[in-house]
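Note that one protein chain of the assembly has been removed; the remaining protein chains are unaltered in position.
Chains: A and B, in written order; residue numbering restarts at 1 for each.
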Amino acid sequence: MQTRIVNIRAAAKAALEEGLCRVVAGYAPGAIAMRARPVFIDKPEDAGKLTWSSFCVGNLAGLLTQAAKQASGRIGVVAQGCVSRNLVGLIGEGRLAREDLYVIGVPCLGMAERRKIEARYPGRAIIAVEESEEVFVVRGKRREERMLRRDALRDNCYTCVQRNPVIYDALVAEPVPDTGGGDIDKVAAPWEKHPPGERLAAFQAAYANCTRCHACRDVCPLCYCSTCFVDESTPQWAGKTGDFADVATYHLLRALHCAGRCTDCGACESACPQNIKVRRLTSKLEKDVRALYGCQAGMALGESPPLTVFRPDDPQDFIK
Amino acid sequence: MTREAFSPRIAAFLCSWCSYGAADMAGVGRMGYPADFRVVRIPCTGRLSPKFILSALRQGADGVWVSGCHPGDCHFISGNLMVRRHFTLLKNLLEYVGVEPGRLHFSWISSAEADKFARVAADVAAAVRALGPASGALGALIKAV
Partner (left out) sequence: MAPRYVDLDKCIACGECAAKCPKRVPDPFNAGLANRKAAYILYGQTVPLKYAIDPEHCIYLAKGKCRACEKVCPTGAVNLDQTGVHRLLQVGAIVLAAGFKTFDPSHLDYLGLRRAPDVVTSLEYERLLSSSGPNRGHLKRPSDGAEPKKVAWIQCVGSRSLNKCDNAYCSGVCCMAAVKQALMTAEHVKDVADRAIYCMDMRTHGKNFESYYEKAQAQGVRFLRSRPHTLGPGPQGKGVRIRYASEARRELILDFDLAVLSVGLEAPRHFARLAETTGIAVNDLRFAAAQDLTPVASSRPGIYVCGCFTGPKDIPQSVVEASAAACAAAGQLVLARGAFVPETAIRPVIDVAGEPPRLGVFVCSCGANIAGVVDVDRVAGEAAKLPGVAHVENALFACSQDFQERIALAVREHGLNRVVVAACTPRTHEPLFQETIAGAGLNKYLFEMANIRNQASWVHAADPAAATDRAVDQVRMAAAKAARLRPLSEPKLSVIPRALVVGGGLAGMTAALELAKQDFTVHIVERQAELGGNARSLRATLGGQDVAMHLARLRRRVEEEGRITVHLGKVVAQVEGYVGRFATTLTAVGGHGESEVVEHGAAILAVGGQEAKPNDYGHGKHHRVMTHLEIDRALRFGSLDPYDVGSAVFIQCVGSREPKRPYCSRLCCTHTLKTVLYLKEKNPDLRAYVLYRDMRPYGERELLYQKARELGVIFIRFELETKPWVVVGGDDITVYVKDHILGDLLELPADILGLATGIEPSDAADLARMFKVPLDADGWLVEAHAKLRPVDFATDGVFMAGMAHYPKPIEEAVAQAQAAAGRAGALLAREEITLPGLISRIDAALCSGCGVCLAVCPYGAISRGEANLAEVNEALCKGCGLCAACCRSGAPSLAGFTDADILAQVDAMLEDHS
């Protein structure tokens, strides 16, 4: 981890000094343990503000469009596998240009689910977490505990298929194995295992606590519409209430809007204050798009998103 | 409401160039089918974003039927083929969250296939009737859960 931090700082410093970019977007430590926040630096001497940890769960790609507009010149960004895939997606959607980016690539060991660590030590305040490739050292007031990285990984990071960045201009560590270890097809779309009659109840239970704060949308790098459908009033696609019909409409449509574009970065789930497993919907679509159309979002520049193309022989068994 | 007395309300989105014409011709041929459908004429199935299907269900349609031109016959070259992927993902997603498969139907019916129109209409109506009222597949039905 320490190598990554040192190298990220060095790469950012060098890039700013040499004029390879005007500003670098990266992560800075959060105010409390197990948090990281986005930060923009534009002076080489500020490179020390940058950090790297397994808590960099926000997706920087979504912040860049605005930044790219404001920065007159190239913009640097610290990007692990999923973030780099989102950069590729945004380049394809005309939001960013490759030549305007300076990508500081980070081979990623997977991000930790802070709730999993907290759950392991209930009732105890965690002051700091230090990490190595294999182990997290969780420090409380009086004692230290050790936890295997594998046990603390976020669900999406456990099933990650692209931990190394797909595009980069500098790489801050040796490439790591691309997969996170888990089999995405075993865990994606978990309600498929339920009998059809029980799925609605599972769906409702999973989203019962949604307060419609829309944090999942706000953090998502794909959600950049100037007016989201959910905020439209004429016509009104979803009501403003917390009634399940409105909650369901919001989440279903949002998931559909992300279909074929979602990199399973997990930012939505990490951002949810209610701990709702938002990926239960998005992972279904990711799985279908992969199985039906052979597409995974953001893996290579120049690929057409699966919902902007078709094949004459696309599956259509359900059509009479 | 008893099953027998139940007459569903099915939103039918029909492409103006094909299935809507087939429905007209079914009329010319006096081919009877249940009166459960309320038809919205659209210029192409390519116009039909999943938003409309979700809206119809949210507002209480007991079923939705989308019908367009056979692959290769789209008046606009490829509207039906392009939107077919959206339909596939939507259909799968709704079934995944527990909306009964029998509420949502898709077909390709050319303007010459009046008979197929009447037959599919009867099938769609029967499938929806068998499920009973949705009262909003995503709305009130869920309230009953």
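FYI, contacts are C-beta pairs under 8 Å (C-beta built on N, C-alpha and C of every residue); 3 or more make two chains touch, one makes a residue touch a chain.
Worth saying up front: this structure is predicted, and the values here are computed from it rather than measured.
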item: Candidates B:S55, B:T88 or B:S107 - the one touching the absent chain; value: B:S55
item: Those residues of chain A which, in the complete complex, touch the missing chain; value: 92-95, 224-229, 232, 234-235, 257, 304-305, 307-309
item: Residue ranges of chain B at the interface with the undisplayed chain; value: 7, 9, 11, 16, 20-21, 23-35, 37-44, 46-49, 51-52, 55-56, 59-61, 75-79, 82-83, 86, 111-116, 118, 135
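Throughout what follows, only the chains that are shown with their structure count from here on.
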item: Whole-Å gap between the CA centroids of chain A and chain B; value: 36
item: Complex contact set, residues of chain A against chain B; value: 189, 191-192, 196-204, 229, 237-238, 243-245, 248-249, 252-253, 255-256, 259, 281, 284-285, 288-289, 292-293, 306-310, 312, 314-316, 318-320
item: Chain A contact footprint on chain B (complex, rising order); value: 50-51, 54-55, 58, 71-72, 78, 81-82, 84-101, 105-108, 120, 123, 136, 138-143, 145
